[in-house]
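Taken from a larger complex, these chains appear in their original positions, while the remainder are omitted.
The letters A and B name the chains in turn, as written, and every chain counts its residues from 1.
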Amino acid sequence: MKDIKVGIIGCGYWGPNLIRNFNDNQHTEIKYACDLSHERIDRIRLRYPFVRTTTDYKELLKDKDIHAVAIATPVFTHYKLVREALEAGKHVLVEKPLTSSVKEAERLVSIASRKKLILLVDHTFIYTGAIRKVKEFIATGELGEIYYFDSVRINLGLLQHDVNVIWDLAPHDISIMDFIVEEKPKSVVATGSSHTPHGIEDVAYITVKFMNNLIAHFHVNWLSPVKIRKIIIGGSKKMVVFDDLDPAEKVKIYDKGIKLSKSDKNSIYQSLIQYRTGDIYTPNIDSTEALKAEIEHFADCIKNEKTPITDGEAGLRVVRILEAANKSLKRAGVKILL
Amino acid sequence: MKDIKVGIIGCGYWGPNLIRNFNDNQHTEIKYACDLSHERIDRIRLRYPFVRTTTDYKELLKDKDIHAVAIATPVFTHYKLVREALEAGKHVLVEKPLTSSVKEAERLVSIASRKKLILLVDHTFIYTGAIRKVKEFIATGELGEIYYFDSVRINLGLLQHDVNVIWDLAPHDISIMDFIVEEKPKSVVATGSSHTPHGIEDVAYITVKFMNNLIAHFHVNWLSPVKIRKIIIGGSKKMVVFDDLDPAEKVKIYDKGIKLSKSDKNSIYQSLIQYRTGDIYTPNIDSTEALKAEIEHFADCIKNEKTPITDGEAGLRVVRILEAANKSLKRAGVKILL
């Protein structure tokens, strides 16, 4: 029974996907849709004649019937809109990244907890069958100690004008890393370059270091002629490759690696290192649309007062790395401690 | 007519390839082969009964009949062996990297020029049909201004014990960049990590910046479950992808990119950036073995007193970046000016 009434703010690229999924969900009902563009609003009204529309989000927030708000607007507006929505007593689902600064993210987290409201950050990948499978597998310990996390997300993509390629693309992979790697990141080094007049970086490389020898790296690029979305996770026992563009074999688990005799720390003899090349295993992946699972989870958290997997804290952890990476980038690769 | 008599020092992994190609070349004759291992020497003698063998390279250098020496030994021995070979009046072909330090490389370059001898560094890729085709294409200006050079060379590879993954794998791609990009590199930032007791880095990421907005990046990894050898070069007009593992389509030229109106520097309007996605063109590549072409070139340089494409200067430029990258790596990503 559709007992959670929802309002949407932002009906641009992602908003319509949110509307479609809220509409299809058995617990949620779209009551309101808001956007500054009349054209976008008309498009929504055409498809969903029963949805009330407005260009003034305050009107939507005032509506007492609405329990939850979904926000799909440009990053720099997130803080203001989420804050007001929470203050108005609404549960919130907000696009990633949560905010454009750590300070803002921290405030939203504390408001949400003070008001005992659900704040779910739309780290969509966490709700895919593929990433859940990877998490599951690593949780079993079969991968062993994680050695590295290498991510590439490049394409001839839409250059943003409010944020650079780090804020636009890296949240996906950083949220995946945050979900999978349970270590605490220590420092960030980022390099990159801009090739457009307004100086917004379109190519960037981010290294994140951890307490142990674990290293994570993110390559994001808006100017690539080829589309690549691949994550390689190297472990002491096995290794995993996630290729988001492979429809048939998204996740592969490699029984490959090296074997060390830790005994003799100072030895430099080859004989102490052995290579292992074994079988490859490609698990069958649940292909449910991630957003469907995410909204189901959002409804469940609201109804049963659960904490979302991708709550404000997760959103904050991601913003913390993004902010540090951006700072390092602006200072030509200076190491930023977290 | 085989009028260039050659001696080989080092008959391990790469040496036998050098011997085979010197043997097949019409201008060069293998006279001497040297290695410290008797077993390796026996293997050479079995296949080439007519070649003299020794475990003492000095013996080989003393031989007045020998015009040229090919050196395929561990990196740390290059300086000493090349220097003595040059001092003995031999032309030299030496494995990459030229040396393990800039100072050593500079000395060898000056000795070679003082003695008017050919010093060719075995940057093999420069002699492949694929890289020559890429160079050729970029030289036409069709690519426009080079925006970025992104290289990935990863595999479950043989961990070295005298050098880390940067010194082992990066020379290939840095030499390719040095050959293709004619700008002068400005600074280097490198990060990485080791996962073996002896602390030699097995994963590393190198960023090289240039005077303009050009950025180059190198990902080298000995612990990858998948083998990738790919270079993406983004330009203002077109883009190129070199995939060394694609037997049928090694080089692809993409008529893709963005179009900017440079007029309005401060503008941040989308409308000023347009995307171009056009055709892809895959040129037919000359598949001659690179080493064959390289040795032909070596002989040609000796006979006609030409300067090798990959001379000592090229070797030095590569070592300069390697040394800086290594320094940055050891200091957790500090920027090193070149």
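Quick note on the criterion: a contact is a pair of C-beta atoms (placed from the backbone, for glycine too) under 8 Å apart; a residue touches a chain by one contact, two chains touch by 3 or more.
Computed from a prediction, not measured in an experiment: that's the story for all the values here.
In this structure file the homo-oligomer totals 4 copies of one chain sequence, with 2 depicted.
Here is the rule we use: only the chains that are shown with their structure count from here on.
Here the CA centre of chain A is 39 Å from the CA centre of chain B.
Within the complex formed with chain A, the residues of chain B that make contact are 147-148, 150, 154, 156, 158-159, 161, 187, 189, 191-198, 203, 205, 207, 209, 213-215, 217, 219, 221, 223-226, 232, 234, 236, 239-241, 254, 256-258, 260, 262, 264-270, 272-273, 275, 277, 332-335.
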